[in-house]
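Apart from one protein chain that is not included, each protein chain of the complex appears where it belongs.
Right, chain A next:
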């Protein structure tokens, strides 16, 4: 393989200036992404933003229009999927229906002409890790959804690949099973220490599993960072809005001399970490997460205090969602599940500017 020349190692997967078009439709545009060795990277984004497309490009199932893909220091842009050292797990499991579980697990190894004894060994090991030993002689049709997905993971596992690719592997499962398998995946990652690239549009999966999250929109990466960064320091309004449930409250106003004002609301931005050292005055949008609003006795000790009128209360068990209005915008507050509030109450609240996010109004970039 001539084109598989060594490029600098250290990163597990590097994507450089990747373009992908389907006919005239541009799905991925000049996409760059470096994924570290052993990292669990989650690609998160709304439907149709190109997550699966990117994953298929990495897997070699789609021909890229332009750019390079480098895995483990080898340029694999033109390599076959099986030559890339990747394993893939699909949403629909994609198990070979006419083969037994064992046949499914060993299919890739047989294609790679791995000796029989070695195949036995690896299948046994994968089956043990995934606890599917009793199922080895069954056909996929005789398995439950969770069991099928385990086998699908096993199929990638036996091949001893460097990089695991997951395309929404849990979204066909019910909520309880999803939570279980999520924990198992995390454990598996800790155990194997492989690089994993995981596509989902479930925030909870992303936040719990990821070392880093890449938020995608329209074929571009909007922000790449740890779950903590993504949640606490969203780089732009889209990311801020996308992450968090219920989503962030936004209030349009002006930033002047370090004070954000909108109507009667005045927020001195003390303790706020600006993204740039110099911030000029101008129209801005402030974003405050519903769970960052201080209520109850603590409200009095918050840097900024105000009062809102409760319009609607949604008790959700563990917490209570309160709909109010602040500075003419809809404003949601997340309170304790025990909180006693009724529609029509006046609720004293406290705001903490240090925990808020501020964006330029027109460019929507974090200030």
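Keep in mind that, in the parts below, contacts are C-beta pairs under 8 Å (C-beta built on N, C-alpha and C of every residue); 3 or more make two chains touch, one makes a residue touch a chain; residues count from 1.
Going forward, contacts and distances are computed from a predicted model.
Enquirer: When you check the chain that is not on display against UniProt, which of "Cytochrome-c peroxidase", "4Fe-4S ferredoxin", "Permease of ABC sugar transporter" or "Glutamate synthase" does it turn out to be?
Expert: Not shown, but named in UniProt as "Permease of ABC sugar transporter".
Enquirer: Looking beyond the chains shown, say which of A:61, A:177, A:259 or A:279 touches the absent one.
Expert: Residue touching the chain left out of view: A:61.
Enquirer: So one chain is hidden, and I want to know which residue out of A:21, A:82 or A:171 touches that hidden chain in the complete assembly.
Expert: From the options A:21, A:82 or A:171, the contact with the absent chain belongs to A:82.
Enquirer: Going by the touch rule given at the top, which residues of chain A touch the chain that is not shown?
Expert: That gives, for chain A, the contact residues 56, 59-61, 80-82, 86-88, 90-92, 94-98, 107-108, 111-112, 152, 155, 159.
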